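A short write-up of the structure that comes next.
Right, chain A next:
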Amino acid sequence: ESQQTTTSGGPAASAAQQQSAGPGCPRSRTGYPQVDVKGATVGFSQSEKEANPFRTAETQSIKDEAAKKGVDLLYTNAQSDLNKQISDIKSLLDRGAKLLIVAPLNSDGLQPAFDAAKAKQVPVVTIDRKVTSQPCTDYLTFIGSDFVEQGKRAAQQMIKATGGSGKVAILLGASGNNVTVDRTKGFKDGIANSGLQVVAEQTGEFDRSKGQAVMEQLIQSNPDITAVYAENDEMGVGAVTALKAAGKTPGKDVKVVSIDGTRNAVQLIADGSYTAVVESNPRFGPLAFETLEKFAKGDEIPQNIVISDDEYDSSNAQQKLGNAY
Partner candidate 1 sequence: MPTEPVIEVAGVTKTFAGVKALDDVDFTLNRGEIHALVGENGAGKSTLIKVLTGIHSPDGGRIARNGRISTIYQEVNLVPLMSVAANLFLGREPRNRLGLIDRTRRDAEAKELLQGYGITADVSSPLGTLAVGEQQMVALARAVEADADVVIMDEPTSSLEPREVETLLDVVRKLHEQGIAIIYVSHRMDELYRICDTVTVLRDGVSVHSGPLKELPRIELVSLMLGRSVNEIQKHGTTAFGEDHHADTLPVLEALDLTSKPRINNIDVSIRPGEVVGLAGLLGSGRTETAKAIIGALPLDHGTVLVAGKPVPHNVKAATRAGISMLAEDRKTEGIIPNLSVRENIVLAALPKLSRFGITSRSKQDRIVDAFIKRLRIKVSSPEQKVAELSGGNQQKVLLARWLCTEPKILLLDEPTRGIDVGAKAEVQALIDELAKEGLAVLLISSELDELLDGADRLIVLRDGEVAGELEGAQLTREHVLNAIAAEVMDDADGNQNSH
Partner candidate 2 sequence: MTLTATRTATRTRWLQDNGVYVAVVALVLFNVAFTANFLTVGNFRTQLVQAAPVLIVALGMALVIGTEGVDLSVGAVMALAAAIIPLYLGAGPLVAIMMALTVGLAAGAFNGFLVAKVGIQPIVATLALLVGGRGLALVIADGRLVQLHDPAFLALGTDDVLGIPISVVIAGLLALTVAALTNRTTFGRQLVAVGGNRKAATLAGLPVNRVLIGVYTICGVLAAISGVLATSRLAASDPADMGLLMELSAITAVVVGGTPLTGGKVRVLGTVMGVVLMQLVRATLIKHNLPDSIAQMIQAAIIVAAVYVARERR
């Protein structure tokens, strides 16, 4: 597959080779009208403020691709408020969106919005976060990473770096968030048969300063920690700051692995004070619009389009730095 790059740098998300089997979804089964992407009114509902690199890159990618495809893009931002996202989606429909791309705030709770789209026969592509509703009926398909898989890959990186033994501290994401749940599960499953032992798991709320503060406490109470798994890069970077301040050498005495692929974290790998980062690619624009085009043509759309995420470690961080966001 040819690699598309976006203006926000780095390769766009591409579908992984291995896709989970399952019945595809042709337009004929939905009975939805054919809408040509070019010139169509497309709604994009973003879930959170573009205050973190992931969201910035995600929105940018959708906007860029929309411009490229010549669509009329309507955009809303739910400001982390679930009820607002439902309203947003309804208002997008009301304003004439014929196709929808949604970055769900949460896996659950968007049913009323999907029902409204269904009533207007508007296909919905959800990106980055999978929802619990029915694909093909409630929404068309999900494009995004497999968070459990990301956790597992982080575990593999960790095992590789530590030789499979040592004491790990986990910096959890925000409580109640299903990304946190999945990345924790994947990681714990991944280290289950190794000699790695989880000595602490505390939430850093996906926030750099909280990650730093929690890490500072953990270093004091568990001076023998040899590895840190952070469920996003921000907390990982915070942990690095804390480790350095405590006189440790992150990347050496304490291995740090996290998930995302932000520029700051990848730079730290290149600098030698970070172990590895499992990517979570936010550049969904090209794939999302491509999927909508295929749908219009009448192709079968798979239930899930899991994207292939990259990995950064000391071997490739320097040359792939441009891919980080």
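With respect to how the candidates were assembled, all candidates are chains of the complex that A comes from, given by their letters.
To be clear about the criterion, contacts are C-beta pairs under 8 Å (C-beta built on N, C-alpha and C of every residue); 3 or more make two chains touch, one makes a residue touch a chain; residues count from 1.
None of these values were measured; they are calculated from a predicted model.
Q: Can you tell which one of 1 or 2 makes contact with chain A in this complex?
A: Result: candidate 2 touches chain A.
Q: Looking at the complex, which residues from chain A come into contact with candidate 2?
A: Interface residues on the chain A side: 49-53, 56, 172, 175, 199-203, 207-210, 212-214, 216-223, 234, 237-238, 241, 245-246, 264.
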